[in-house]
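Every protein chain but one is kept in place in this view of the complex.
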Amino acid sequence: MENLESVLKEHAFLSDFPDELLPVIVGCASNVRYDTEQFIFHESEEAKKVYLIRAGKVAVEIFVPGRGHVVIETLEAGDVLGWSWLVPPYYWHFDARVVEPTRAIALDGECLRKKCEENHEMGYQLLKRFFTVLSSRLQATRLQLMDVYGAKADW
Amino acid sequence: MRHFVPGNDKIVIDSKELQKLFDVLLRHGYTTIGPTLKDQAIILDEISSTDQLPAGWTDEQAGGTYRLNKRNDDAWFGYVITPTSWKPYLHSPAAKFWSAKRNGRGFDVEEDKKEPAKFAFIGVRACELHAIAIQDKVFYGKEFQDSAYVQKRERAFIVAVNCSVAGHNCFCTSMETGPRVTGHFDIALTEIIDGEHHYFVAETGTDIGAEILREVSITPATEEQVQQAEKVVVKTESQITKLLDTTDLKNMLARNLENRIWDTIGKRCLSCANCTMVCPTCFCTNVEDVTDLSGDHAERWRKWDSCFTVRFSYIHGGSIRNSTKSRYRQWMTHKLSSWVDQFGTFGCTGCGRCITWCPVGIDLTEEAAAIRQGEKHVAVDDEL
Partner (left out) sequence: MIAEVPNVTLPRLFQISRAVKETHDTFTFELKPLDGGEFTFKPGQFNMVYQFGVGEIPVSISGDPLKKTSIIHTIRAVGGVTKAMRKLKKGDVLGIRGPYGTDWPVLRASGHDVAIVAGGIGLAPLRPVIYHVLANREKYGKVILLYGSRTPLDILFMKEIEKWRARLDTEVAVTVDRASGAWRGNVGVVTTLISKAHFDPAKTMAMVCGPEIMMRFTVQEFITRGVLKDKIYMSMERNMKCAVGFCGHCQWGSNFICKDGPVFRYDTIHDLLMQREM
């Protein structure tokens, strides 16, 4: 357990997380490992976990019949994969496919939600970090939407 | 450019002798350009005789209007200002850079080697001298010079004539460009009609100006004649009513790029580009490539362009200045603000042409004042 705590502490997402709250998270954490081309989750499955990626590369993608899989973004060490565990009714909206062998800490969504309800300080600290991630993803998505390198940029 | 060395002595040229000035200039190989009556206007054209001057005519200008009126004397230069400036002579509306002939898979470039035109301008106003000086700053760049302009400019001979009448749209006093001619001329004249006596008080500004005058019959001016000439300019100055407050103007406009007045002007302005065409300082150009039918001969032409066209700011994907408001803002802030950063002077001489020739009568002095006024309101709101 102690080992997992230090791994968590090292992850960019939790780097300045209050020390006293870390053990609470450790209670929801497990160490996971995936091989290339493995799916971590599929669209429309129940979103049970969130992954703090430690190494490797994961493609978040969607399968379009006739076009094959379209990658929305790739995530790497230091990134967080998944926030559907936060939003009822907790289903994934995308596929997560492993592009390079990946190691991650998986945090159980139901466990985290329970801990957050019990301990609002912990809930606030966690949500604050998720909000930062969400906001930068939103920024990136906006830029992506504008298709800035496109042949005819129309904004 | 020629060195300006004002001559000390004022002299008098009788109106009957002025023809000699034309003759001497023609003899020296100049193409003489001056004011003349044509198509209900006093325009600039090639003339060779004082008979072609607009004797007895003057012009009345206001926002969006221009009209000729008869004077009650026969003054030759008794008008305010011509619809177009001297600009087309030095900075041609259309000029060929060079031509090229296909040669196998390559091509050969040929430059026109014809002798540049040698113009003598007769009747240049104070504001027009400043306009030329402003364009000099553009085309005599620090790093690059525009050879087409420079070659004509170096050869040009300038006979300035002090204004004896001001129009409603004149605001040279605000821009400190007139009405008094103070420099940049070879010869300067003030026209005086004193009863039956029609004469010009003259001074020279350059050695070549003095040289040319030596071939014309002149007499030294009496103290009284010099006084007469002085009175002409003072009277003209007193007729100027239009004002443009230049206090902090450059910075004021630069910090008001989002002022609501731009929207209001944007709704009135037709983007017709008249203002840029008549303005004596506007210098923007486009380049056109022309080929003959066989495709073996190509030419590159430079043509006047206007920041009022949408195409002007086009870059792949769309135009930068899509709205009329942004294009008017570009034009006016260039004249009265960014020009100062670029060339150390305003890009406006106060000639008023853009006001006269704007079909909807947009007046940049009024708009600048409105923007200044608008800014004050914001400041007051802040204080509350």
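Lettered A and B in written order, each chain numbered from 1.
Here is the rule we use: contacts are C-beta pairs under 8 Å (C-beta built on N, C-alpha and C of every residue); 3 or more make two chains touch, one makes a residue touch a chain.
Quantities reported herein were computed from a predicted structural model and do not represent experimental measurements.
Asker: Give the residue, chosen from B:Thr31, B:Ser49, B:Thr182 or B:Ser338, that touches the chain omitted from the document.
Answerer: Answering carefully, the residue with contact to the hidden chain is B:Ser338.
Asker: Who touches the missing chain here, B:Ala133, B:Val226, B:Ala298 or B:Ala370?
Answerer: Checking each option in B:Ala133, B:Val226, B:Ala298 or B:Ala370, the one touching the absent chain turns out to be B:Ala298.
Asker: Using the touch definition up top, pick the residue from B:Ala55, B:Leu68, B:Val226 or B:Cys284 that touches the left-out chain.
Answerer: Going through B:Ala55, B:Leu68, B:Val226 or B:Cys284 one by one, B:Cys284 is the residue touching the chain not shown.
Asker: Just one of A:Glu5, A:Glu43, A:Glu73 or A:Asp108 touches the chain that is missing; which is it?
Answerer: The one listed residue touching the chain not shown is A:Glu73.
Asker: To test your reading of the contact rule: which positions on subunit A touch the chain that is missing from view?
Answerer: So the residues of subunit A touching the missing chain come out as 57, 59, 67-74, 76, 78, 99-100, 136, 139-140, 143-144, 146-151, 153, 155.
Asker: For subunit B, which positions touch the chain that isn't shown here?
Answerer: So the residues of subunit B touching the unseen chain are 97-98, 100, 102, 105-107, 109, 111, 138-139, 141, 143-148, 150-151, 154-155, 257-258, 283-287, 289, 291, 295, 298, 300, 302, 305, 307, 312-316, 320-323, 325-326, 329-330, 334, 337-338, 341-342.
Just so we're on the same page, only the chains that are shown with their structure count from here on.
Asker: Which integer distance in Å separates the CA centroid of subunit A from that of subunit B?
Answerer: Each chain reduced to its C-alpha mean, subunit A and subunit B end up 67 Å apart.
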